[in-house]
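Apart from one protein chain that is not included, each protein chain of the complex appears where it belongs.
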Amino acid sequence: MLKKYGGVPFIVWTIVFTVLPILIITYYSITLKDGSFSIDNFKMFFDPRILNIVKRSLSVAVLTTIFCLLFGYPLAFFMNRVKPTTERFLVVLLVLPMWMNFLLRTYAWQAILGKNGVINAVLSFFHLPTQNLMFTQTAVIIVMVYNFLPFMVLPIYTVIKKIDKGIVEAAEDLGANQAKVFTKVIFPLSLPGVVSGISMTFLPAVSSFVVPDLIGGGKSNMIGNLIEKQFLLLSNWHLGAALSMVLVLMILISVYFTNQYSDDEGGQLW
Amino acid sequence: MVKKLPKNLYIFLIFLFLYLPIIFLIVFSFNEGKYSGNWTGFSFHWYKELFEDRMIMSALANTLSIAILASIISTIIGLFGAYSIFRMKSRPKQMLLTINNIPLLNPDIVTGVSLMALFVFLHMRLGFLTMLIAHISFCIPYVVLSILPKLRQMPKDIVDAALDLGATPMQAFFKVVLPEVMPGVITGALIAFTLSIDDFVISFFTTGNGVNNLSIAIFSMARRGISPKINALSTLMFIIVMGLLLIINLRREKEK
Partner (left out) sequence: MNLIELKNLTKIYDGETVVDHIDLYIKENEFVTMLGPSGCGKTTTLRMIGGFVSPDDGDILFNGDDLTVIPPYKRQINTVFQKYALFPHLNVYENIAFGLRIKKFKASEIDKKVKKMLKLVGLEGYEKRKIDALSGGQQQRIAIARALVNEPKVLLLDEPLGALDLKLRKDMQIELKAMQQELGITFIYVTHDQEEALTMSDTIVVMNKGVIQQIGSPTEIYNEPENAFVADFIGESNIVEGIMLKDKVVSIAGNSYDCVDVGFNPNELIDVVIRPEDMTMCDKEHATFTGTVEQVVFKGVHYEILFKSDKQTWMIHSTKSADIGAEVHVHVEAFDFHIMRKVSAC
C-alpha cells in the first residue's frame, strides 16, 4: 500500500505547485490583456529600454563573476596550502557570512557606501571630498561580489582539496616546478570546481533583484527589478511573464554548458 | 619563508573584506546616533527598540513558525517522494527527477512570480498560508536530493530481504529503510529549515496582508533608509550563527 501510494503526495504537490505555475506563466507570456494569443510580449524584448536592462544585467553578472573568480580562485588555492587547523578555521570563517541573512549583508553596505556612511566619514576625516557611491552600477557590482564570493570559493576549494596529493608528487617527480605543477596539474583538475563556482555565481547574479534595488536604488535596474515592476507595480503580467521566460532560457543555456563539464548522475546536492 | 607572506597577506585581506561590513554592522549597533559616519556614544537603545518593534517581532514569529512547519512538512512529503522515485522504473524515474529539480534551477524571482500567479489563479488570498505553501514547495527538492543518495547507498536487496522475512511493504519501510536513510532525512530537514529562514524573494511575492517574514521586514526597513535596529538584529543573528557553527564544528572534532 505504502509502496504504491506513498509517492502520491509528492507527485501531486510537485505537479500543482511546480509544474502548474510554470504553465500559467507560459500562458501569460503568450497572451495579451484581452486574452488573445500573441508573441508581442516577446517582441518587447527588443525594445531599446528593455534591451538596455538585459545588457546591463548580463554585464553586471559577468563582471561580478569575473571578479569573484579573480579574487576567489587564489583564496581557494591558498586555503589548501595552510596548516590543517588553520584550514578548518578558515573554512568556518568563509561559511559564516553565507549563513548570515542575505539582506543583512546587503544592508551592511548601505551603511558603508551611503552619504553618511563609513567611507565618507573616513574621507572627510582626511579632508577629502565625499563621494556618492550609492546608487551606482559600480556599487551594485561591489556588493554582488561581496555576497557571492564565498559561493565561488567553496566549490573551487573543495575540488582542489580532493586532488590526490600523489598526482602532485608524481608531477614533481617527473621534473615539474611549482609553476608547472599549477598550470599543468592543479589548474586543469580544479576546473570542475571553477565551473561549479561560476554557475553558483552567475545564475543568481543575473536574476538578482535585491542588490540592484537596495544598492542601485532604481538607477541600475536589472531583469529581476524589471520583472518585479511588471508584476507588482504596473500590472503587466504578460510582459513580466515573457521576461521571466527569457530569464529561464538564459539559465537553461548556462546550465546546459556547465553540464558538459560534469558527469554526475543527477540526484545529488553538489 | 618568503613564500608565506604574500599567501598569508592575501588570505588576511580577503577575509578582512568579507568581515569588515559585518564588523561595522555590529559596532554601530551600539552607536547612540543613527549614522555610521558619526559615533556619538555607546548605547544599547537600538536593541531595546528592536524588541519593542511589533512589526519585526511578528515577522520573527512568522519566520520561525513557517520554517518549522515547512521543514517538517517538506521532509515528510520529500521522504516518501524519494522512496517512491527510488523504487520506480527508469523512465518515470528520470522524468520525476527532472521535474523535482526544476525549483532548484529556476531563479528565485521566477519561482516567486509563478507561485503568485498560481495563487491568484486559484483565487487564494495571499498571506501566511500561501507563503507556507511556497516554502514547502522550494524545500521539497532539497529534501529529495538529500535522501536519494542514502537510498542508493543502502545494501542491495535489503528491502526484498525484509519482505522475504515476512515484513509488509510498510513494515519494511519503517523498520529497515527509514533507519538506514535517517542521516539524509535529518540533513534534508536542516537544509529546508535554513533555506526557509533565509528566504526573501519567494516570500516577497507569495505573501500579503501585512504578513512578513524577517527578510521582508528588513527589506522594507532598508528601503526606507538606515535604521540601526537592523544593526542590532544583525549582531544578534551573527552571534547565533557563530554559536551554531561552533557547536557543529566542535561535535565534528569530537567525532574524530
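The chains carry the letters A and B, assigned in the order they are written, with residues numbered from 1 in each.
The rule is simple: a residue touches a chain if its C-beta (ideal position, glycine included) is under 8 Å from a C-beta of that chain, and two chains touch if they have at least 3 such contacts.
These numbers come from a predicted model, not from an experiment.
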item	value
Visible contact partners (per top-of-document touch definition) of the missing chain	B
Selected from B:S43, B:S58 or B:Q171 as touching the chain missing from the view	B:Q171
Which of B:L9, B:I23 or B:I158 contacts the chain that the document leaves out	B:I158
Residues belonging to chain B that touch the chain removed from view	155-158, 160-168, 171, 175-176, 179-180
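Keep in mind that, in the parts below, only the chains that are shown with their structure count from here on.
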item	value
Length of the line joining the C-alpha centres of chain A and chain B, rounded to whole Å	17
Chain A contact footprint on chain B (complex, rising order)	7, 10-11, 14-15, 17-22, 24-25, 28, 35-38, 77-78, 80-81, 83-85, 87, 96-97, 99-103, 105-111, 113-118, 121, 133-134, 136-137, 140, 142, 144-146, 148-149, 152, 169-170, 173, 194, 198, 200-201, 205, 214-215, 218-219, 222-223, 226, 230-231, 233-234, 237-238, 241-242, 244-246, 249
Residues on chain A engaged by chain B in the complex (per definition of touch)	1-3, 6-7, 9-11, 13-22, 24-25, 28, 71, 74-75, 78-79, 81-82, 88, 90, 92-97, 99-112, 114, 116-118, 120-121, 124, 146, 149-150, 203-204, 206-207, 209-210, 213-214, 224, 227-228, 231-232, 237, 240-241, 244, 247-248, 251-252, 255, 266-269
